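Shown here: the complex without one of its protein chains, the others still in place.
All chains are identified by letter, namely A and B, in their written order; residue positions are counted from 1 within each chain.
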Amino acid sequence: MSSAQLEIQLIAALVAMACAIPGTFLVLRKMAMISDAISHSILPGLVFGFFITQDLNSPLLILLAAVTGVLTVIFVEFIQKTGLVKEDTAIGLVFPALFSIGVILIAKNANDVHLDIDAVLLGELAFAPFDRLMFGETDLGPKSVWVIGTILIISLSLLLLFFKELKLSTFDKGLAATLGFSPIVLHYGLMTVSSITVVGAFDAVGAVLVVALIIAPPATAYLLTNNLKKMLVLSCFFGIFSAIAGYWLANYLDASIAGSMTSVLGVLFLLVYLFAPKQGIFSVYFKEKQQRKEVSLLVFLLHLQNHQDPKERHVNHLQEHINWQKVQAKTVLDLATKNNLIQIDANNLVSLTEKGREFTDEALKYITTNKETAIEDLKKRFFLFRG
Amino acid sequence: MNKKNYAIQVDDLTVAYDYKPVLWDIDLKIPEGVLMAIVGPNGAGKSTLIKAILGIIKPIAGSVKVFGKPYKKQVDKVAYVPQKGSVDWDFPTTALDVVMMGTYGSLGWIKRPGQKEKKAALEALEKVGMLSFQDRQISQLSGGQQQRIFLARALVQNAAIYLMDEPFQGVDATTEKAIINILKELKSDGKTLIVVHHDLQTVPEYFDWVTFLNVKGIASGPVKDIFNDDNLTKTYGINYKVAVNQ
Partner (left out) sequence: MSITEYFKLLFTDYTLGVISLGTAVLGAICGMLGSFAVLRKQSLLGDAISHASLPGIALAFLFTGTKDTNFLLIGALISGLVGTFWIKSIVRRTRLKTDTALGLILSLFFGLGMLLLTFIQKMPNANQAGLDKYLFGQAATLVASDVWVMTAITGVSLLVLLLFWKELKLLLFDADYTKTLGFNTRFLDILITSFIVLAIVLGLQTVGVVLMSAMLLAPAAAARQWTNSLSTMVVLAAIFGAFSGVFGTAISASQNNLSTGPVIVLVAVVVVLISFIFSPKRGLLFREIRFYRNRKELNLKKTLTFMYRIAQNHKDISHPHAIKILNNFHGFTRKSLNRLQEEQLIEIQGNQWALTPKGYEEAARINDKIGKKDE
């Protein structure tokens, strides 16, 4: 592995981590699409900044472009407040407009700007090691490492400093506000950090794919954990993994590094989406099936409790009366018998056992007080076999 | 037992969102020609019950019969007044247009409304006192006026059963009076009215039939027989006393 290869992977990994941190909060705050808007709308800011500084890694350019990003957010909020169109339409109008301006500016000034459309969409990660930061005669490494490293350090320190505030305002805005953490300051702080990160990452992965680095790792992590810290760590891990695996995939296919990083993220997400232990669709499918059976069981027990009339309690009658279609009456009966909740006498009349009556009473109490967790506990206490 | 006597008969109805039960083993028999309130605390499943009767939500168990047949075969006999907040009032359409929507059901697929439907819609608008607002954009109407438009839309359907989800929520006193007068008029025409209602104080004054609901069905019957502290306490959990002037 050459040092250029190593440097590319380092830059990619740093970019992925820098994106994952604000990304986690954007996903949790249901503002993921804002990152799409920011990443598109910084383009005109970048191009103007480039006219002034002539250097894609200049701090001034990054600042200018980041301001465009925050302005976009403010602009979207303004349009939304006028009530002329809904929020999604406002987002959907603002960023293509600004992106179009950027693309046209680049096309019109193709000779002066060393930016081309491919770079806008894909970044120029492969060339990053050639633009080096020199201190006198000493080679301090690629400029990108310094830029994205600085951004990462800034967002890491902000994260550590304001972790408590961020956490609280993400999960309980009202409470955060009453405790004196201004939601507005945190909101725009997050927007600013996101904008700066997007600009810093732009050089490496381009405008559209930065969205993948912001959204995909946290979204994947969110399917695996409920814990904010774990989610942050997992996001960073998925980001770094996609950086390294993506690099080698691109190397193998001789194709875009950014595109292949995104594709690796796509595969990761697909795997987690299918197989995650609690949130994956396979386990959700089995859980739903179990839940459906158990809810049917509860309906059935409640029905027995409600109706003393023998006609209502006859095995053959149940099918007709409780409109079972999704779950076979027999499986429910079996489950209830296995858990000793019912007994069937010689005349095929079903009745609740002592345990069944107790369970039904308690279940009903929990249901009317709307405590979902309580019912899970209850099932654990009473059930020998799950559905 | 003659099932035809019941406008709506609900048997062992259970509904769950995401497999969390919201309605449990509901049995309900609503006779024809009553003006009935459904009362219960927040989250008791009142709207859900109405939606399940209408087939908007699929129950996981149980059945609903409208005049002895499944709802799907009785679509033309039932009119629905949804909660005012359930639609986007900035939608580009006029008051008359919304009321005309009530005729779409009887028109069926593809056929367009004509003069006859327009006449019916105008009559309904007049009945709710909104005739002069027919060309008004719906976002320009007050909350009470929007509710009257929804009522007019249901009136156009000329159904036998009316299901209403909180028609008095967020309306002014005049509108509330106007609506209840129309409901009483409908009742005297032999229609059946089922209303999700929040204000317990007005139950005896407005309604002659009541259903108490809190996930489970608590009680259902004539207001004068069952609207008492006992049932209120059972429904609302706490020791409930309501100043009822009967």
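Methods note: a contact is a pair of C-beta atoms (placed from the backbone, for glycine too) under 8 Å apart; a residue touches a chain by one contact, two chains touch by 3 or more.
Note that the structure is a prediction, hence the values are computed from the model and not measured.
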Hidden-chain contact residue, picked from the options A:107, A:161, A:179 or A:271: A:107
Sole contact to the chain not displayed, among A:208, A:315, A:333 or A:378: A:208
Contact with the hidden chain (one of A:57, A:260 or A:291): A:260
Residue in contact with the excluded chain [from A:4, A:93 or A:349]: A:93
Missing-partner contacts on subunit B, residue numbers: 51, 54-56, 72, 75-76, 78, 80, 82, 86-88, 91-94, 97-98, 101, 104-105, 107, 109-113, 137
Touch list for subunit A against the chain that is not drawn: 27, 30-33, 35-36, 79, 82, 84-86, 88-89, 91-93, 96-97, 99-101, 103-104, 107-108, 110, 117, 121-122, 208-209, 211-212, 214-216, 219, 222-223, 250, 253-256, 258-263, 265-266, 269, 273, 279, 281, 284
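Quick note on the criterion: only the chains that are shown with their structure count from here on.
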Separation of mean Cα positions, subunit B and subunit A [Å, integer]: 40
Complex contact set, residues of subunit B against subunit A: 11-12, 14, 16, 19-21, 24-25, 27, 43, 59-63, 90, 214-216, 237
Complex interface listing, subunit A residues touching subunit B: 83, 288, 291-292, 295-296, 298-299, 302-303, 306, 321-324, 326, 364, 367-370, 372
